[in-house]
Structures are given as C-alpha cells and as structure tokens.
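The complex appears here without one of its protein chains, the remainder shown in place.
Chain lettering (A and B) follows the sequence in which the chains are written, and residue indices restart at 1 in each chain.
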Amino acid sequence: MKSALLATSALVLAAGAASAEVSLSGSARMGIVHFSSGGDSTTLFSSRVRVVFTLSGETDGGLSFGASVRHDQDDAGDDPFGIGAGYLNGENTVFISGAFGKLTMGDVSGAADALVGQVSGVGYGPNDDTQEINFLGTIKTAIYYEYSTGPVTFGVGIGQMDTVSLGGYDSYNVGVKYSDGGYSAAIAWERWEAGSDSLDMISLGGSANFGDVTVKARVSDLDISGADTAYALSVDYVAGPTTFTAFYTDYGNTGIILNPYGSIDPDVKHIGLGVAYDLGGGATLAAGVTRQNNSVFDDITIANAGLKFSF
Amino acid sequence: MKSALLATSALVLAAGAASAEVSLSGSARMGIVHFSSGGDSTTLFSSRVRVVFTLSGETDGGLSFGASVRHDQDDAGDDPFGIGAGYLNGENTVFISGAFGKLTMGDVSGAADALVGQVSGVGYGPNDDTQEINFLGTIKTAIYYEYSTGPVTFGVGIGQMDTVSLGGYDSYNVGVKYSDGGYSAAIAWERWEAGSDSLDMISLGGSANFGDVTVKARVSDLDISGADTAYALSVDYVAGPTTFTAFYTDYGNTGIILNPYGSIDPDVKHIGLGVAYDLGGGATLAAGVTRQNNSVFDDITIANAGLKFSF
Partner (left out) sequence: MKSALLATSALVLAAGAASAEVSLSGSARMGIVHFSSGGDSTTLFSSRVRVVFTLSGETDGGLSFGASVRHDQDDAGDDPFGIGAGYLNGENTVFISGAFGKLTMGDVSGAADALVGQVSGVGYGPNDDTQEINFLGTIKTAIYYEYSTGPVTFGVGIGQMDTVSLGGYDSYNVGVKYSDGGYSAAIAWERWEAGSDSLDMISLGGSANFGDVTVKARVSDLDISGADTAYALSVDYVAGPTTFTAFYTDYGNTGIILNPYGSIDPDVKHIGLGVAYDLGGGATLAAGVTRQNNSVFDDITIANAGLKFSF
C-alpha cells in the first residue's frame, strides 16, 4: 500500500505553520551525452534521481531552524566521464535563523559560492561543470553566517578550523552582494592556510536583466604570480516557453580552479550554446553543445539532449 | 515531533492530480533461514527494510513523467549467503510517458526481464533467486521503451552503448507480450556484443489462470554450442487467504545464467514447495523449502519461514 504525500498549499497551511516537519522534494533527468575529441567519439545514456529531505521548525521565541540532507542514487553502472556520479546522501546542512541572520553548518562552501555563484549552463544537466569556475571552498564541516538588510546580503564563513587527517588547513571566506530589481553585483574573498603556506582568491559576480535578456558574469583571480584571471559570461534569452543560452568560460592558466572532465591542459576555454523548452508541471526539454578549447591537448566537443524534471 | 504522511485516496485526490509530488511506499520482512548440505547445517535470522521514493508529475501537454529510487538498509551484520544484502539506494529509474508509450532510463534490465519475467518462488523472500533464471540484462545506465496497444505490449531496450571501464560492451533487447484475461505469452531476445564476440539468448514465458490455479513457465536458450535449455515452472493454488506454491528450475549446463548462492556446479536444478497466508493489511506469513540438486557437489536444502510486509 502506498502512502502519498500531499502537495497542495491549502492543506499544508491547515497543518499549522509552527509544527516541526519533514518535507520531500526531488529532481530527475534523463538523456544522451555525446563526446568527441580528435578521431574518437562516444555517446552515453545518462540519468539521475535525487530526493531532498527538508526539516523545518520554529522555536517558541520565533527563531526558525531546520536541516537538509539529500538522498542520491548510487552510480548507475559505468560512469567514464563523471556523468551522473552520485554524492551519496550529501549536501547536509543544519541552520538556525532569526532577526540576527542565518547561521548554517555542514556541507557549506561559503560566501563566494553563495553570493557570487556561477553563470548559466547549457543542456539538461550532466555537463553543468563546463560553465562553472571552482571556488576554493572549505573543508567540511564548515560554518556560514549570512545577514540581509534591504538589497544587501553579507556572508562570512569558516572551513573546519583544525583537522587531524588533513594536516591543519584553515579556510576563510567573506563576501557581500547587492541585488535590486534586475541587477546584482557581488564580491567575495577566500583564503586557505596550511602552516606557513596560503592561497587567496578574489571573485566578482554580477547579473543584469534587460526584459527578455539576462546577462551574468564572473571573474576570479588567484594571488599566484603569473596567474591569468579566470572569467565566465552567459546570456539567457527568454522567448515564451523557450530559453536560449550562450556562455564562455576561460579557466586561466593555473589548473587550480579548473575541473572540467579532468583536463590537465594549462589553458582551457569553453564556449556553450543551448536551448531549453518549458513543458510545464516541472518538466523541461533541453539540449546544448559545449566546445572545450585546449592549448596542448585535442579540443573536445560535448553535446547533450534530454529532459529534466523537478518534483 | 513526527510528521505523518496521509494514506487515504480521498485526501490524495483532493491534493490535485497534476501536482508534481514525491510519495513513499515500503516493504519489510523478518524470519529464519536454514541451510543444510552434506553433514553441515546453519540457521540464520534474516530481516530487511526497503523504502521507495516515487516522484511523479505531468506536463501541461498531458505527458506523465516521473522517477523512482530506493532507500535500502545497509547489510545488517554478517551475510554469509547473500541473504538480505542491500543494494544501497538502488533501482533508480526516470521515465516519460504518453500516447507514444513509455521511455525509461536508469537501472532498467530490458524487455526480457520486463515482459518474460520469472515464475513464482516460495518462502518469505530471502531465497527468491532459486526460482529465477538470470537474464543477460544490460550495462547501466540503460534505456527501455515500452508500448501497449490492447492486449499486446512491445518493448525494446539498449544497455549503455559505449563504456570506457568495461571495454565497449553493447547490449540490446527486444520483446513482445500478449496478455488477455487469464492467459499471457511473451518472447524476448537479448544480445551482448564485446568487440567481435557476442552472446544471444532467447526467452519464452507464459502464464495461465484456471480459477484457483495459476501456472507459469519460462524457457531460455543461449546460442552456445551444446548448451542445454534452461527452464522454470511454477504452480500457485489459492485457497481463501492461503496460497500453495510449487516450482521447478533447471539452469542448464552453462553456468552463465546460474547464480544461486554462488554454486559452480555444472548442472543445478531446484525444486521448491511453499505456503503463504495473507494476514491482511499488507502482512503475509510464509514458509518454503527448496532443494538444490547438484551433479558434482553436495545437494543443498534451503528452508525459510517468516513474515513479509508491504506499506
């Protein structure tokens, strides 16, 4: 016998706002991914299912608290290019929030990830790292505090301060975002320390909406001598239920913030073109093509087409 | 504080049919399993819990879509005979369906498994592989398409077409099933290719219902020179809340489609007898005895008794 969860907001409101509860949401995708490079090519099926548990409650004094944890599938068979590799039961966070802001602990990456973010990608999901520039991030369990006042959001985070197995890394991050109407701008600074060594990165992000067109940009700069600036740019154009997206990413020349399909080329750039059609009810049909331009190795073409669903 | 899910269909209908939602169902079993072979014997407790997430939605154009993923327990302690070994978070599938049929991607085994199926087994669950003859199946992520018109269902599937770590296996399957009133008949063909090598299997299945008696049969033939035909037969007799079941399985002489408790005997046969009593509300009391007849190794007797529950 199946126990169904109700989804109408009317019934949810009737249940009382202050009750501690566990709710479920989910996402899934299915489609085909094609890779070609030099004379070789391969085409793969790729699908994924994820369920998210959202735990929420409220103290007598009006503070909100909650937690979130993901239920992922295992890897479904062979996964040669990192497509669909599940991070089992990942993305766990616990938070408390109130007038003082929101304090989150767990799998939190910090201010740069939360406030600067990434530009838009193309396709139905499995190649969503080609438009993303890595952040330095944090050793988990990390902590992140965020406070918003009007259009300004301020965030500060610390990675696990002291660890045995990883030899005492420290990681810090701080950032601020301004978002008003159709415009946003954010800046964040991240730092890793390991003994007397350290690594800093500063990231800027912005978005602007002009009617049917949204432009997003990101720039990140490492404090390494001779390091090129990494940057990403995307344009989304909405025409009714259809969204056209183009992006360009330059990962710089350090290899540190570069993680697309394990490429070790010193100078990787991506250009992507895609289209998505909203089928309604949480379903989207999407396709995209991305070209990876390498300086030493063969260039790679990545194309995917499929469906993505949200529940 | 516990958040309970509602199970009545009236409330579910009130929630609106078109909403994307995540629902839960589950199964569990508990009991005792006994093995004896030659002079040795052992008796083990065996229990298992599984929860299934079912994600479902509908596009504005009336296509159904959804996904499914399982939450399994880990292995509970020692598991010497593969009893209760959980496939963690397995059985993940994503589908879209409409007038054109149903297209499913993920952990799908293909047309032979879906249309030919297996005969009935005995006991409360932990030895359900003794009546099953393996299919060739597919490398995952696989894809399966099924279309039904009246009493006829047609299915075709492809395993992961090209993989790096597994060396480029291809797997294909196609089948058709006729099911009308109390009778069904199905035929399916499966093929694996690895470079210039290939393996084919053809499987036939059928069932017939004569009032309280249901007979199921399956035959599978590998295209290997000298391979015996593998076959399985079961009879279920329903007397009120009680069901009596007997089955016979001959795995042939190839060892390829043979996987009962890791036996490497070249000629394995099983005969099983069981009884199940429906306690109502989703609970069943069941017991069964299976005899494994080997040509070279000692015969094995497997008996189990316990409860199985569905939620």
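Convention: contacts are C-beta pairs under 8 Å (C-beta built on N, C-alpha and C of every residue); 3 or more make two chains touch, one makes a residue touch a chain.
Source: prediction; values computed, not measured.
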item	value
Option from A:K140, A:R191 or A:R291 whose C-beta touches the chain left out	A:K140
Given A:T42, A:S56, A:S179 or A:N209, the one touching the chain that is not displayed	A:S56
Footprint left on chain B by the chain that the document does not show	1-8, 11, 19-26, 28-31, 42-51, 57, 71-74, 76-78, 80, 84, 86, 88, 279-283, 307, 309-311
Residues belonging to chain A that touch the chain removed from view	1, 3, 5-7, 11-12, 14-16, 18-25, 53-61, 63, 65-69, 71, 87-90, 92-96, 103, 105-107, 139-143, 158, 160-166, 282, 310-311
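Everything below uses one rule, namely that only the chains that are shown with their structure count from here on.
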item	value
Degree value of the rotation bringing chain A onto chain B, based on Cα positions, nearest 5	120
Where chain A and chain B are represented by their mean Cα positions, the distance between them in whole Å	37
